[in-house]
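A single protein chain has been removed from this complex, and every other one stays in its place.
This part shows subunit A:
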Amino acid sequence: MMAARFLRRSLPVLRQARCYADAPSGSAQMSFTFASPTQVYFKEASVKQVDVPTLTGAFGILPAHVPTLQVLRPGVVTVFNDDGSATKFFVSSGSITVNADSSVQLLAEEAFPLDQLDVAAAKANLEKAQSEMVSASDEAARAEVQINIDANEAIVKALE
């Protein structure tokens, strides 16, 4: 008698339905933070895709990308918003973190929208840097000039 009463009370138990494996849980969107020390472009925004240039190559990041850490090289970052439009930014260097919960932090040392850059000034800087390369004396100076050249080349390539 008592057992029956207990049984009835415990009856409305959720019946675990068995089905195929669930799709990977967690946000189907990525929480995208893109900032430079002086300006924030995206803060925990939801975007469709981000293309980044890294030291090991350029790759695109979609929501639920495998977690990774990468270091950026001078180049163009393209952000594809949810509504389909794409915005491009030039970054000089920095880092990108993709975490397991689909949050992406893109921290750039310097980042500017492409329309704020002047291709003529970039070309002039590139030529100056290339001539400095010839006269650079020691390793450190040569490395600095090389960085200068890389950055300016990337700007010119991005703007053309």
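The rule we apply is simple: a residue touches a chain if its C-beta (ideal position, glycine included) is under 8 Å from a C-beta of that chain, and two chains touch if they have at least 3 such contacts; residues count from 1.
Keep in mind that, in the parts below, contacts and distances are computed from a predicted model.
K.L.:
Just to verify: the chain that's not displayed, which of "General transcription factor IIH subunit", "F-box and leucine-rich repeat protein 3a", "Prolactin" or "ATP synthase subunit gamma" does UniProt list as its protein name?
P.N.:
The correct option from "General transcription factor IIH subunit", "F-box and leucine-rich repeat protein 3a", "Prolactin" or "ATP synthase subunit gamma" is "ATP synthase subunit gamma", the UniProt name of the unshown chain.
K.L.:
Out of A:Q29, A:Q49, A:N81 or A:T97, point to the residue that touches the absent chain in the complete complex.
P.N.:
A:T97
K.L.:
If I consider the whole complex, including the chain that's not displayed, which of A:T33, A:S46, A:T87 or A:N125 touches that chain?
P.N.:
Only one listed residue reaches the unshown chain, and that is A:T33.
K.L.:
Can you list, in ascending order, the subunit A residues touching the missing chain?
P.N.:
33, 35-40, 43, 55-56, 66-71, 93-95, 97, 99-101, 103, 105, 107, 109
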